[in-house]
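Missing here: one protein chain of the complex. Every other protein chain is in place.
On to chain A.
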Amino acid sequence: MSAVGGAAVPAVDERVTRVNPLRRAFTRPEMGAVAGAVAVWVFFAIVAGGNGFLTLRGTASYLEVAAELGILAVPVALLMIGGEFDLSIGSVIGAGSMTTALLAAQFGWNIWPALFVSLAVALALGAFNGTLVLRTGLPSFIVTLGTLFMVRGATIAITRITTGRTQVGNLDEVAGYDVARTLFASSIPVGPAALPISVVWWLALVGLGSWLLLRTRFGNWIFGVGGNTASARNVGVPVGTVKVILFMLTAAAAWLVATIQAVNFGGADVLRGSDREFFAIIAAVIGGNLLTGGYGSVVGAAFGALIVGMIQQGVVYAGIDADWVQFFLGAMLLIAVLVNRAIRSRAMGGRG
């Protein structure tokens, strides 16, 4: 038997069929969200096109909504691909913006050290979530549900003890605010409209997150850890480190959104960021990220955020009662999950 032991190159394997590039494009995880975004845009172009949905101003308005959500959806997607959830995001937004506001507006700090401290607080909360999940072996859903309530409760309590209120204003009068405003809350004029700088942050993070996921070792570890933790550990992936870093990234994104909002509004509210975790998870899932981990796309999550933004603003432009927004979002989520499941099973050639 000549093939045994030697490096004989076998004849072309007739069982492997050539992969059609178009077919392959349609098996990518973000495909459903890209198609969905086009469909949603066309829908609102028809029903709300006459009311300004198609104008630059209309476009900027849904991009702004999409941006604040999309910034969160980047690490939420990475974490989901890594096999975990973070429900504490909303409360970290509240805690982050309140830490900045208390230190700067209440205690008179320059805004930059205040931002630095609030970032440290957020990262510590992320590391705490990750470590607790690893140490206890509990589902991250439960662990971060716990921290969601703890952090929100502590934020309200500490703010009321220190200030007697649940809102802190006058952040726009503290030292260093102007530079912070340029960086986090300015806008770029585009014709008659103004594109908020958060959109730039969003696009930059999508690029960075997607590069991290697809082009770095760490990204390969994320897929591995989420696909099968035991397998990944067996081939030497530092599973614990990967997960803790992913939790810290979601917390860091929550801090960024907190900062954008606090600087924009010139203050903080303890309830800031409520429900944001659900919207970010919806965006990630619409974007083709698998809830059970190991599969997904940062670009998909960006399109998911775009869909949420278009629905939220499109409903308003269409003159439909805004009460219906949540209904549409929920329906979109269900449709997306079904479509994405079909795409995934095509990618797996029927074996998935």
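The criterion applied here is as follows: a residue touches a chain if its C-beta (ideal position, glycine included) is under 8 Å from a C-beta of that chain, and two chains touch if they have at least 3 such contacts; residues count from 1.
To be clear about the criterion, contacts and distances are computed from a predicted model.
Look at the chain that isn't drawn here: its UniProt entry, checked against "Group 1 truncated hemoglobin", "Ribonucleoside-diphosphate reductase subunit beta", "Inositol transport system ATP-binding protein" or "SDR family NAD(P)-dependent oxidoreductase", names it "Inositol transport system ATP-binding protein".
In the complete assembly, the contact with the undisplayed chain comes from A:294, out of A:96, A:130 or A:294. Only one residue in the set A:62, A:109, A:223 or A:279 touches the chain that does not appear here, and it is A:223.
In the full complex, chain A touches the omitted chain through residues 1, 3-5, 7-10, 12-13, 16, 18-19, 24, 211, 215-217, 219-221, 223-224, 227-228, 230-237, 290, 294-295, 344, 347-349, 351-352.
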